[in-house]
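Would you mind keeping the following structure in view while I ask a few things?
Omission of a single protein chain aside, the complex is shown with its protein chains in their original locations.
What follows is chain A.
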């Protein structure tokens, strides 16, 4: 069977390129927003499908663990390397070798472009969590090239 991961990777690259080259208003932020929205829809649907056979989640932390382990494995073929939380609704997920960044140079050359490749995954996480009943905001940082951090903030009501 063909390499399925690269299929997704190539499609994702094309999607990013499409939004970047779209005619009309082309503010950088706009591109990221579009990608994020796209990821949100995908995340919602994925989670609906993936959690069909799993048991009910007890609390927030359990949902986060699910995202780090099962969800990440299903999408990116590996687990999140490090999960940290302040127990007040902020979670930091660190991936030391993020799939969508591994093909880029590990120098400083593409650091500027990296956020565009993290918008979709951010939306993916947000969509997944929203469908599990947690509305939140997700942002991403690149530390040094294939290493990145996702910060999830769940506002306390």
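As a convention for this text, contacts are C-beta pairs under 8 Å (C-beta built on N, C-alpha and C of every residue); 3 or more make two chains touch, one makes a residue touch a chain; residues count from 1.
Methods note: contacts and distances are computed from a predicted model.
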item: Protein that the absent chain corresponds to, by UniProt name, given "Trafficking protein particle complex subunit 2-like protein", "Lymphocyte antigen 86", "Ribonuclease H2 subunit B" or "Origin recognition complex subunit 5"; value: "Trafficking protein particle complex subunit 2-like protein"
item: Option from A:22, A:45, A:69 or A:84 whose C-beta touches the chain left out; value: A:45
item: Interface with the undisplayed chain - residues on chain A; value: 41, 44-45, 47-49, 51-52, 54-59, 131-133
